[in-house]
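Just one protein chain is left out here, and the rest sit where they should.
Chain naming follows the written order as A, B, C and D, and within any one chain the residues start at number 1.
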Amino acid sequence: MVGLSVGEKHFIQGGIAQDLRSDGRKRLTYRPIYVETGVIPQAHGSARVRLGATDVIASVKAELGKPSALQPDKGKIAIYVDCSPTAAPMFEGRGGEELSTELSVALQRCLLGGKSGAGAGIDPTSLVVVEGKVCWDLYIDGLVISSDGNLLDALAAAIKAALSNTGIPKVDVAAETTSDEQPEVNISDEEFLQFDTSGIPVIVTLTKVGRHYIVDATSEEESQMSSAVSISVNRKGHICGLTKRGGVGLDPSIILDMISVAKHVSEQLINKLDSEIAAAEASEEES
Amino acid sequence: MEVHREDGRSQNQLRPLACSRNILHRAHGSASWSQGDTKVLAAVYGPKAGTKKNENPEKACIEVIWKPKTGQIGDFLTSLLIVLAFEVWYAGNFQNILHWCLGKPEKEYEMILKRTLESICILTVNPNTTTSIIVQVVNDDGALLPSAINAACMALVDAGIPMKHLAVAICCCVAKTGYVILDPTKLEEQKTKAFAYLVFPNSVHSVLPEGSLRVEGEPIENGIITSVTHGIMPVDDYFYCLEPGRAASVKLSDFLRRNLQQQSTDSSKAG
Amino acid sequence: MRGLKLPLSQTQRVRLQRAFEKLQSLSAKANSDASLTVADTIPVNYEDAFLKGHGTADLNGELVATVCGVVERVNNLVYVRALRARYKPEVGDVVVGRVVEVAQKRWRLEINFSQDAVLMLSSMNMPDGIQRRRTALDELNMRSIFEENDIVCAEVRNFQHDGSLQLQARSQKYGKLEKGQLLIIDPYLVKKSKQHFHHLEQFGVDLILGRNGYIWIGEHVEARDSMVIDQAKNIEQSTVVEGINQAYTPLEMRQNICRIANAIRVLTSLGFNVDLNLIMETVELSSSLKIDIHDMLGSEFHVLVAEMEAERRSLTTKRKR
Amino acid sequence: MAAKPGSAPVTYSPNLGQKTRPPIFKDNDLDWVRPDGRGFHQCRPAFFRTGAVNSASGSAYAELGSTKVIVSVFGPRESKKAMMYSDTGRLNCNVSYTTFATPVRGQGSDHKEFSSMLHKALEGAIMLETFPKTTVDVFALVLESGGSDLPVVISCASLALADAGIMMYDLVAAVSVSCLGKNLVIDPVLEEESYQDGSLMLTCMPSRYEVTQLTFTGEWSTPEINEAMQLCLDACNKLGKVMRTCLKEAASASQE
């Protein structure tokens, strides 16, 4: 998508080798992060994250549904990403299809944990109202508005911010009816219960160009990527998911090294993100 | 033994035939063919340059588009409406999109029609061209595929496409063992156990003496171009069908010749 | 001024506001009444003959603007200059473009214009510098001169009847640009000036302000007297890959390039016109205050630059008056 | 007389209640026995054979336990006209399931991302610059899904590429590991996959000892990651040997 001449590629690789990227950043510094929450009123929770020129919106909608027969004690969470043609002309029609499925799968892999629900960022058992009968279904939608590289990290940050902004209406079961049919439920629209979003991981994408790897790559730098590893780390330092993109093979030791670097970088990112979210929540209340 | 048929026809009697050509303004060749209540319109566009993907460029390529009967409004009105809409649409040349989403039965008819017409046309005359034949079903009252083949053949004649010989198609129904009725209506087709569509070359008035045009002891027009059977029948029943089928094909060829001569006399009058 | 997307703290917002008001007051006197929006009638007296220029249309007898912008009058030509539009090329403009396609005897370049510009093989110097007719052999190895995605500097030669643009790269200062970085900004920020090529000796950097908003900042290439250098570089480049490694731009020059690039980014986000001395002042400001290159993009530096620009403008207007 | 092909009546599969409830793991619950009796670190017996499809330029069939996959490779052949000029070759992958592969009919369609993951796994191993401006098509069909389908598809695809004579840096072997409670279970079957807490899939070039693709999900601590990756790398080595013997057999068979 971003055509670069041989000279420019050479310049970028040189910059990364000398730890001074074309916009002055070091290898492991992020572009300025800018978070706004509650951007979509009718959703239960939403957030917009701007990472340099990359701009994404995440929204969370909760609906009452029936838990699946295999896991009666867990709610269902679905993540879907859509690339809007405003981001790049090539996203028109089916162009963005492949990228959005790839992003959706990577997010599901990093945020939802194994099929049994263990290790998920949001504990699905907290979504159950009446076991086996009624539970909350969370529909998380990501929208890419403008793309200048590092979409996965921006989307994960947006989802984390959106979930911290989400309020699920309190539900109390009216009458205890016979086992099989659906108990009627009334939804109170005043008190909302918040999620504890401490467990939600953030994704750090390390892009390897030449012998070094950088964080938060712009689309030009991403086009130079020989391989990239997106690692999702939660506050406890556990790795909740990993996706290796890019064709070139990597020695396993390099991958372990990248994982440790990612864990180190993710601490700063988590703190920065939490402060940004707190600031956004504060500014949202008073405005 | 005599069998009673609803419309009182005898065993080998065909339904009333009607064929008119050059009825469409935009098509290079067109014809409408009706056998009793079964009525089919055929239009020929081309030959146009270029052949479709994985087709042999040295030979002309024939492409068939089968348009089933749609909607219930008066049949003649629907036919004209559909064909006119078709002409406008065809000019926009979107036929392969529609072609792709046709249901299964149309696909089989299209393949049979395409193979049959490829065998009767002389393909080497204009290589690397595509001739599109659009078959529009107006009303289906039995023996649909044979009447479609006859209509397509007449449309090709009208378009002046060079052909080895004409094709004449007939449907023979096997009622009980050994008993064959020709040109069944829809009801008869469903009632009987099995039926066979047969396509023969049309009989030619040859200048040569009687016996010379024989191949393995049979005149040319006995060779089967296309044969499609439905339902189980004993093997020899199939051969019982061939005799009346061939007789009927001679009758059909005469009808064609009369229709063509009557057409040529008009043009000579006009010319 | 366009809305700033930066997270500004309260004090910074106040200071920025004050700087913008001062700027507004300085520049307002010249043509505040002239800016108009679509469908406003343009005040013109109908007696003397006037020419309808770009962005104007007559609606039942009245002259009406079709574009939002500023009315300009050049003796009897009346036209509306749009505030923010894609690049409108004029003959003689220095432009920087990216090769999109290698076609028959010509390259197609993307220059931020409604159509791709065309650079004919015949309208540029041959690699070996000799002036001769182009043979089929040249046509075959066009790709050795420019290939897809190469950055090329050229000059607008003329318009063809079908509206497409023809470029020429006849003189030595035009040609392929390497070892540097390209910035894409709004074309209307780059004013047409005599000199678009700037060689900044103190930084050893070449700065090319393309009229089409493509700005190239790269390592300085000595007097580009002939294309011979290009050919030498090609051979060296194509033969050995690791040869490229040591040829990285030295760190010190790379810092200068990045500092200048960030300066231009700050100026464009503030919406100021981009010309040489403004860039130089911004760079000196950032190096004098020892601001790290990356922090130049932070909101604090934006405010400082806005204030600096406000004072400079007020000084110049005082001197002029 | 004929069945009603037109109106497809709504049908449901009778074996809905087949899946047993997921067993709950105590922390050190070691008496967990795998449904097919294998050890935790034991892969299913692998059967590989090349030359399964004659009309393809290269093809291979792989069978691990009840997972059966056929891959055929066409090319390098001329790519579609829409493609931009590129001086390196292009790889085009497509993975599809038969309707009867999964226990419940039609579940194959929710593995849409396998095609792009296969593409990423093979991209690093193929010398793309040896066939510029052309495309190599790799098509895979999963005949029966018996668990860890993608790793079997990747290994089988690299065999098919070798059979087609496409120049590659090395064969590609892939293995997946499931984490059930505390124990790591290699090459999981469909049932184990349905209630795994976490899973790791590793694709590597055995002799060059390079990882071309790695994805894992669920919560892992770093020591667990090391152990799982080591487990996968050894399994890939063994799998690489089996693949090599299969290729040698095919070569010797064609010499006779």
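Throughout what follows, a contact is a pair of C-beta atoms (placed from the backbone, for glycine too) under 8 Å apart; a residue touches a chain by one contact, two chains touch by 3 or more.
To be clear about the criterion, contacts and distances are computed from a predicted model.
One chain of this complex is left out of the view, and of "7694_t:CDS:1", "Oligosaccharyl transferase subunit OST3/OST6 family", "Ribosomal RNA-processing protein 43" or "Trafficking protein particle complex subunit 6B", the protein name its UniProt record gives is "Ribosomal RNA-processing protein 43". Across the whole complex, the hidden chain's contacts among the shown chains comprise B, D. The chain that is not drawn here is touched, among residues D:71, D:118 or D:205, by D:71.
With the whole complex as reference, residues 1-5, 7-18, 43, 45-49, 51-56, 59, 61, 63, 66, 68, 70-72, 74, 77, 94, 96, 98-103, 105, 137, 139-141, 143-146, 238-239, 242, 246, 253-254 of subunit D touch the missing chain.
Of the residues in subunit B, those that touch the hidden partner chain are 54, 100, 104-105, 107-108, 111-112, 114-119, 196, 201, 215-216, 218, 220, 222-235, 237-239, 242.
The working rule: only the chains that are shown with their structure count from here on.
Common neighbours of subunit C and subunit D, listed by label, are A.
The fewest steps needed to get from subunit A to subunit D, moving only between touching chains, is 1.
The centroid of the Cα atoms in subunit A and the matching centroid in subunit C are 37 Å apart.
Of all the residues in subunit A, the ones that touch subunit C in their complex are 3-8, 10-15, 17-18, 20-26, 29, 32, 34, 50. Note for the complex: subunit A touches subunit D at residues 69-71, 98, 101-102, 105, 108-110, 112-116, 118-119, 227, 229, 234, 238-252, 255-256, 259-260, 263.
Of all residues in subunit D, those touching subunit A in their complex are 16, 19, 21-22, 112-113, 116, 120, 123-125, 169, 178-179, 193-199, 204-205, 208-222, 225-226, 229, 233.
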